[in-house]
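One structure, pasted below without further comment.
With one protein chain withheld, the remaining protein chains of the complex are depicted in position.
Presenting chain A:
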Amino acid sequence: MMSQRQIIQGVMSMLRPLLLDVVPNIQQTAALALGRLADHSDDLAEAVVKEDILPQLVQSLASQNRFYKKAAAFVLRAVAKHSPELAQAVVACGGVDALVLCLEEFDPGVKEAATWALGYIARHNAMLSQSVVDAGAVPLLVLCLLEPEIALKRIAASTLSDICKHTPELAQTVVDTGAIAHLAQMILNPDAKLKRQVFSALSQISKHSVNLAEMVIEAEIFPAALTSLRDQDEYVRKNVATLMREVVKHSPELSQVIINYGALSGVIDYVNDCRGNLRLPGIMMLGYLAAHSENLAMAVIISKGVPQLALCLSEESEHHIKAATVWSIGQIGQHTPEHAKAVATAHLLPKLLELYMDASSSEDLQAKSKKALKSILQKCTYVPGLEPLLYDAPSNILKHVVCQFSKVLPHDSKARRLFVTSGGLKKVQEIEAEPGSALQEHINAINNCFPEELVRYYTPGYSEALLERLDNYQLA
């Protein structure tokens, strides 16, 4: 009974001499078989590496015809896709240089296979991407972008995206070859998969620094990119939203440029339409926008961002999406009382409190909701929004709520009346605070706004005190 490992070794050792066969068709088919085996699982890929098949392939890549090159590139791709170590093995035996040579071929199929392999190598980490770039692949990839075949364009864009995503230097190298202009031209192409890769590449470039983001914006992709927000393909929409998020997060000026094209309505409609993880870039974009300045936060509010975020919070069940939504809400509400009022009128404060108190929320979600709640509460002067929080809040949140009440009530008589009739004063009296703490000072400040009889009426135990007085009363 042969073990799987033995089977694998047997197969590999049988395929290996076939690679050196006289008949070219056999060579090609053997290479194709190896590629398919390696593609299937990483054990097989490791076996391919261990059997020293790769150096052989790489050497013969230079000399053979285009079908063999395609098959060999397929093998390299299949090996490199599983893990960084295997990709490193491919690089170590000179695979990258051979693939770059393939990129200079005429046949688009060969170029596509070589580009795909380079993409899978560069995907894993920065070092491997650097080795791809050092072999001089980037100008050739940009030339591939200009080819008429759609499949080649797709895969070239995807490879550029994989190279750029690791470090700013790599992104700068790609940008220096003028990739942005070519990518920008392909935005209005009708092919959905191409658009996916193009937007992904642009967003990976722009995520690293302000300069790169500015260069992407200068290529005038907006407003044309906004039409892709209503594309049929959901991943195109997601990648456009990701691009906008990466551009917006750097500076207020860039955000301003995007907002001036009306992007806010696009993003909010996008968040409305999709579900689950696809919403995340849209939500984070709103958060980054609001974080810059209160103008932009107000712009988000008037574009009806807050009800949309409230909807997201109630619909989504995953904690990381909820955490992102909570963070965005915090950024929107933290600037001025107007912003806090907009958040409070959407009944978000009790929800935030609930998320904070819920034991089943992840730690990240709890921490974020606490931070958001605190920052909004410090600016909130909207009394009907603050009231529900009096009842359930723990003491560290309660002191902020009471502090806000103590600021608002001395000046507003209608609010005082409302406070009494809705039972807020009663609740405040029931709060136990250590004398001398800040909470007690705020409670005193609130009590000073009301006549003494009212305060005494609502103190707990007042009915017992009255009954005691009744007992001691002597009819004169």
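The rule is simple: a residue touches a chain if its C-beta (ideal position, glycine included) is under 8 Å from a C-beta of that chain, and two chains touch if they have at least 3 such contacts; residues count from 1.
Definition applied: contacts and distances are computed from a predicted model.
One chain of the assembly is not displayed; among "Spermatogenesis associated 17", "Glucosidase II subunit alpha", "Golgin A7 family member B" or "COMM domain-containing protein 1", its UniProt protein name is "Spermatogenesis associated 17".
Across the entire complex, the residue among A:Asp269, A:Asp412 or A:Glu441 in touch with the chain not shown is A:Asp269. Interface note for the absent chain: among A:Asn125, A:Thr227 or A:Ser314, the touching residue is A:Thr227. Summary of contacts with the chain left out: across A:Asn295, A:Thr345 or A:Ser362, the touching residue is A:Asn295.
Contact between chain A and the absent chain runs through residues 188, 190, 223-224, 226-227, 229-230, 232, 259-266, 269, 295, 298-299, 302-303.
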